[in-house]
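In this view, the complex is presented without one of its protein chains, the others remaining in place.
Chains here go by letter, A and B, matching the order in which they are written, and residues are numbered from 1 within each.
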Amino acid sequence: MNLISLFITGLLTSNVVLSKFLGICPFIGTSNKEKNALYMGISVTLVIVISSIITYLMYTYILVPTDTVYLKTIMFILVIASMVQLLEILLKRFIPKVHKTLGLYLPLITTNCAVLGVTLLNINNGYNFYEMLVYSISASLGFTLVIYIFSTIRERIENSDIPESFKGTPIALITAAIMALVFSRFTGI
Amino acid sequence: MKTIFNGIIKENPTFVLLLGLCPALAVTKTVESAYLMGICVLVILIFSSFVISLIRKLVTDSVRIPVYILIIGTFVTIVEVLLKEYIPNLYSALGIYLPLIVVNCIVLGRAMVVASKEKPLKSILDAIGIGLGFTLAISLIALIREVLGTNTITLMDSISSFTGYKAVYTNILPNTNIFPISIFTTSTGAFLTLAFLIALFNKIKGGKKNESN
Partner (left out) sequence: MQDNIKGILVLTITAFVCSLLLYLVINLVGGNI
């Protein structure tokens, strides 16, 4: 498959959040401040890309040859959990400011459906090594893009008048709905 | 008994706790895939909550997350394997969202909050309540999405080869030019449906709070 169209697919047309509904939980949770969203997005990108590489190699060179494919789910999530732990330690040591800003949301990257989702999709879609690289980068950038745009919109919304029962999550979801609509138009490319 | 109702209404994972939203949006195109996914989550919740509750005193804080993930992951994989072998239609219908139950905030979250602290019986009851709450919630979302989106209600189609029974209802709504509104089958519609349902739930809850004041 053409690598460039794969990139566009991961980034826009099949956006992990708006089209595949992965990464919704932290999406609603961290996207109220612009800076938080950006840091979160970059952290997730790092975790997804590195985990994708490791899990892909594990799958191809360990799981398949030993006929233990059923361990896929568990192995992948353990790799991801370790990566997140590693990231947390590195951040705390080298960029403590970011570590403090992200706070509790950092360990939550482990349960981010998008991370496990992308690693599984790499396998399910039968990508080769390069396709896997392109897809994981574009998908995670897609996540970052959406969460960032979302946070900027959300900051504006907080200052306007919203009916009581719609405050918080409902209005966020409606915003997501409109964004999904916009992104779905990208299928024409 | 009260624990079960708690999970369905007061602490409904989808509308109140806002957990497990990924599958809530992803598998709600048909009522069938929704309630079947709900049952899978229910089963996995019950088994993992039970086991985690049993060993809760043995697990130290430092290894809590990996141990819980291992346990939940094992049950998810068991369900995956069984489905793939006996009901392959369902397996492919749920797609990647089946293994994703491992990181479903509901299962892991409940393990952390309830199963690691309560006795096995209470943990199982809580799991049943939450699981039922989830199943009902996403079935509701699916009902709205499917009826408004494709004018059908699919209750048993993918697994008909397993149960030998089919139940697909079409043309629910009167034949006007407005319906079906296909936007509901898209992701936009999913977000909208969930948004309005949560807002509705909030309104009802807000009303009840005012009553008791």
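Going forward, a contact is a pair of C-beta atoms (placed from the backbone, for glycine too) under 8 Å apart; a residue touches a chain by one contact, two chains touch by 3 or more.
Since the structure is predicted, the reported quantities are computational estimates derived from the model, not experimental observations.
Q: Could you tell me which of B:Pro66, B:Gly95 or B:Gly109 touches the chain that is not displayed?
A: With B:Pro66, B:Gly95 or B:Gly109 as choices, the missing chain is touched by B:Pro66.
Q: Based on the whole complex, identify which of B:Asn12, B:Thr77 or B:Thr152 touches the chain you can't see.
A: Checking the options B:Asn12, B:Thr77 or B:Thr152, the one contacting the hidden chain is B:Thr77.
Q: If the missing chain were put back, which residues of chain A would it touch?
A: 69-71, 74
Q: Residue by residue, what part of chain B touches the chain that was omitted?
A: 55, 58-63, 66-67, 70-71, 73-74, 77-78, 81-82, 84-85
Going forward, only the chains that are shown with their structure count from here on.
Q: Per the contact definition, I'd like the list of chain B residues that touch chain A in the complex.
A: It is residues 18-19, 21-23, 25-26, 65-66, 69-70, 73-74, 76-77, 80-81, 95-96, 99-100, 102-105, 108, 186-192, 194-196, 198-200, 202-203, 206 of chain B that touch chain A.
Q: Give the list of chain A residues in touch with chain B in this complex.
A: That would be residues 18-25, 28, 70-74, 77-78, 81, 107, 110-113, 115-117, 120-121, 124, 163-167, 169-174, 176-178, 180-181, 184 of chain A.
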